[in-house]
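The complex is shown incomplete by one protein chain, all other protein chains being positioned as in the whole.
Chain lettering (A, B and C) follows the sequence in which the chains are written, and residue indices restart at 1 in each chain.
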Amino acid sequence: MSPEMVSVMAESGAAASHKPPELSKERLLEIYRVMVLTRLLDDRAMKLQRQGRIGFYVPALGQEASHIGSAAALGADDWFFPSYRDPGIALLRGVPVVSLMHQCYGNAADNTRGRQMPVHYSFKKQHFVSISSPIGTQIAQAAGAAMAMKIRKEPHVAITYFGDGSTSSNDFHTGLNFAGVFAAPCIFVCENNGWAISVPLEGQTASATMAAKAEAYGMPGVRVDGNDVLAVYAATKQAADRARAGHGPTLIETVTFRMGGHSSSDDPSRYRDPKVCEVWKTRDPIDRFKAWLEQKKLLTAAQETEIRARCDAELQAAIDAAEKVGPPAVSTMFEDVYAGRTAQLDEQWAELKDALQRGVVSKGHHGEFPL
Amino acid sequence: MSPEMVSVMAESGAAASHKPPELSKERLLEIYRVMVLTRLLDDRAMKLQRQGRIGFYVPALGQEASHIGSAAALGADDWFFPSYRDPGIALLRGVPVVSLMHQCYGNAADNTRGRQMPVHYSFKKQHFVSISSPIGTQIAQAAGAAMAMKIRKEPHVAITYFGDGSTSSNDFHTGLNFAGVFAAPCIFVCENNGWAISVPLEGQTASATMAAKAEAYGMPGVRVDGNDVLAVYAATKQAADRARAGHGPTLIETVTFRMGGHSSSDDPSRYRDPKVCEVWKTRDPIDRFKAWLEQKKLLTAAQETEIRARCDAELQAAIDAAEKVGPPAVSTMFEDVYAGRTAQLDEQWAELKDALQRGVVSKGHHGEFPL
Amino acid sequence: MAVMTMVEAINDALRVEMRRDPRVVLLGEDVGIKGGVFGCSAGLFKEFGGDRVMDTPLAESGIVGAAIGMALYGLVPIAEIQFGDFIYPAFDQIVSEAAKMRYRSGGEYTVPMTIRTPIGGGIRGGHYHSQSPEAYFAHTPGLKVVVPSTPADAKGLLLASIRDPDPVLFMEPKLIYRSLKEEVPAGEHLVEIGKARIVRPGKDVTLIAWGGMVGMCEKAAAKCAEEGIDCEIVDVRTIVPLDEATILESVKKTGRAVIVYEAPKTGGFGGEISAILAEKAIEWLEAPIVRVTGFDTPFPYTLESVYLPEPGRIREAVLKVARF
Partner (left out) sequence: MAVMTMVEAINDALRVEMRRDPRVVLLGEDVGIKGGVFGCSAGLFKEFGGDRVMDTPLAESGIVGAAIGMALYGLVPIAEIQFGDFIYPAFDQIVSEAAKMRYRSGGEYTVPMTIRTPIGGGIRGGHYHSQSPEAYFAHTPGLKVVVPSTPADAKGLLLASIRDPDPVLFMEPKLIYRSLKEEVPAGEHLVEIGKARIVRPGKDVTLIAWGGMVGMCEKAAAKCAEEGIDCEIVDVRTIVPLDEATILESVKKTGRAVIVYEAPKTGGFGGEISAILAEKAIEWLEAPIVRVTGFDTPFPYTLESVYLPEPGRIREAVLKVARF
């Protein structure tokens, strides 16, 4: 039983099945700006990776509406448990691009201290919870945070993002099941981009849709055009209202497409026909939103130029800044394992420091890092 | 979307919604006999446990139709991945009661060599795969065995049994998902007995039914009166036919009730009102089948007496036999870890043997076991 | 002070802390009305209600995953895993997530959570109700691992674990859940994490153990004393962070060490302790470091009492190193 697909903007940009959400012009343009910024960030970062200036990258190309549209429907006190393909959430919530760039460089100014691969961001103030690589784990954690909100009787919502492949993981199952049983104010966003690295949808599940999986957990499943930022916004808003009203969790499937490779390490031409991307190019989420905004006379050519210029400048400044910062000090490696440092860590650091100071480690190996 | 409930015998014993399966009188009586034997085994074993003669037991009380009815629908080459509450499957497939009894005593005649707690049976010839305690693991294994059957183009079926609580486990999810994707000839039997130790159904899932969970995996979900042995038979037969025809897996929910405690260690009066059992007493699967057989003139009072007497005698003989056998030799502890014994195991056994022979281990501690 | 079993002491600690700190919540299978399969949470559901004492669905991964989310959000969750043998479905959440959250977020996000779980043999539980999986977790930076050996320590260490700012795996030896009783201080009672305990001073041989094996060492030491060998017993108490100083001091004094644990020998945590001694105290050692352990097999059912280290086998090892 596949639910019908929620959409607001027709593929051409004209109005469609659902009414557009009530958003101010400023808010609409802000959402648009972040989508553009995310796109440009992707583009620059992939180039930086190709140039060997950052080590790795995961493009969000084509999925800007899917994560930014839903994030826009939530408030400052709501919590995010994102995946690695959702940088726009951080940007929308006010994290400066330079913070993301420092993380991608893993430098001394990275707030996560150069410890994880690029794109594994963490921003405490924005309730953007530390991203990890293991697939699905954040789903159960989001359910737990939502349970905590309910226990505390706070009107907040936890929202988590994951791909179609992630629906096969253990914690997709435990997370949705827990949220269902405890009627937790949690929103589960499955960004169905058709692929899990090289595995297409039909290799992932025999379910007709991802939204249909909601029934197994006694919650509504909503299917939305994931390249329609207003539709995604509307579906998320509705789920959030439901959650705040005490009616429990919702599973939202955003139907979208991974336009790029899985990551900078992946070459999709080895397993998928580039032709399938052609159709999806015509559904580009930014082009569609732009056309809609233009049609509604909310965006002029001058504004568009200005937005892009501003994003470009911001990005360039961020890259310049990140390039200037050196790597984190070696001592930081021994911090934050625990609140305090154990005797073992003290000893290990003391020994290493001594070896580094005496220069006995292999030549050219550690000179690059400050102590 | 709960599917309707499959039933054959009305609660009174008269005919109901579905037609009875075509089974010979002998087969019907054999199924009946095994149900009675399972019930009597339960009763004796729980008493043995109370007397301290066996260490632990898990009663199947009330669930005889649910597992024996489904097992009856499968053939000699089909594989079983049961849970701890399904002893009747082994009995129906010809395992002598005394084998189960040896296992419960963990003695030298136990084919699993006294290594697991009582009721964790394993019978290779009957394709009754070794039961383990960790919940849910057998579900993914059954999917794998079914995938192997399909790869080998053999017309067999793998069937696995688990409780309502087990639907929350990781491997319920992975097992059903894999079977769905690979269209594996697998039957998943969720014996919904209303409880997972002290946790009632509504604490386990917000799903309307267990059968409804099938949709998430693109397979049919069937709900059947789990105390109606012929209905369970019919539903399983249909699923098996489907699987053999290459149409993939089925999830069957048998709606039943755990009449006893979770195990011999459990005291259900601490968490459930005994009154809920009263309703279910009137739906006793053995009483219902008996009434139906009598009504169809397939079972006479004399036959009934004879069946019970035969079961009693078999049980008594099994207990007598098991009581006579001593514990396994200590050397067996070091066998079957691997096909061969590692140097480490050789050394550990040699040291232990020496200590035992010299009698240096604590008094009264090892005298009881042969080397 | 009341005389308590370890189960009662744990129950007391939970109650004390839940009364003191409204952020503390308990979740797990059967921890609610039933009060846990061993009774550790008896009465808590009644006193604190379903919002703070939650019976969960049957999914350890979900229990720990949800507890992490709660801890991130500001609660202080105590997750019960019904048996240590059933902690493996949660391995990923514990090892990949709880243990690494502080580090990977640059210290911004933390997981002040306690995972309680009964471990070890002694209840005739066979393979799946007897394991001692502490070594798996001890090899996981970011996690603390605590194993008490007496009721009073159980209370004191559990309170310290709950208040610890990092995830603590609190493992409760079933062997002594009810078989030991002692006076346990009422109300507030804290035992510092990271400090070993000298159970019995001695000068000839150091016995190093934790959990249920501490009592076995005491029995063995009593026997050895009759034979003129004076054993010192160190109760490790916290596996991570390990109190190396106390262990080293003892072994440097006696020059001889026997390490006792229930888990399979290969890869058990006693190997780590032995390695530390071999690295830092070899000049003081006058004999091989001997381990008395479970065997390299799954935990057996009928032969449980042969599998578990007991005073006789420990005494043999003591004699071996004493007479070396």
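The definition used in the following text is that a residue touches a chain if its C-beta (ideal position, glycine included) is under 8 Å from a C-beta of that chain, and two chains touch if they have at least 3 such contacts.
What you are looking at is a predicted structure, and each value in this text was computed from that prediction instead of being measured.
Within the full complex, the chain left out of the display contacts the shown chains A, B, C. Of the candidate positions C:63, C:111, C:176 or C:290, contact with the hidden chain is made by C:290.
Checked against the full complex, the one of C:1, C:190, C:222 or C:275 touching the unshown chain is C:275.
The missing chain, though absent from the display, is touched by one residue of B:137, B:238 or B:254; that residue is B:137.
Contact with the chain that does not appear here is found for just one residue of B:119, B:146, B:318 or B:356, B:146. Screening B:17, B:111, B:282 or B:300 against the full complex identifies B:111 as the residue touching the chain left out.
What chain C contributes to its contact with the hidden chain is residues 61, 85, 88-89, 91-92, 95-96, 99-100, 103-104, 127-128, 135-136, 138-142, 240, 242, 263-264, 266-272, 274-275, 277-280, 282-283, 285, 287-291, 295-298. Where chain B meets the chain that is not shown, the touching residues are 79, 81, 110-113, 115-116, 120, 122-124, 129-130, 132, 134, 137, 139-149, 151-152, 158, 170-171, 173-175, 177-178, 181-182, 335-339, 342-344. Summarising the interface, chain A meets the missing chain with residues 55-56, 106-107, 114-117, 120, 132-136, 165-166, 168-170, 196-199, 203-205, 265-266, 270-271, 327-328, 330, 332-334, 337, 342, 344-345, 348-349, 352, 355, 360-362, 365-366, 369.
Here, only the chains that are shown with their structure count from here on.
Farthest chain from chain B (centres taken as the mean of C-alpha atoms): A. The mean-CA centres of chain A and chain C are about 39 angstrom from one another, to the nearest whole unit. Taking the mean of the C-alpha atoms as each chain's centre, chain B and chain C sit 35 Å apart. Mean C-alpha position of chain A lies 45 Å from that of chain B.
Among the residues of chain C, those in touch with two or more other chains are 56-57, 59, 61-62, 89.
With touch defined as above, residues shared between interfaces to two or more other chains in chain A number as follows: 170, 173-174, 177, 181.
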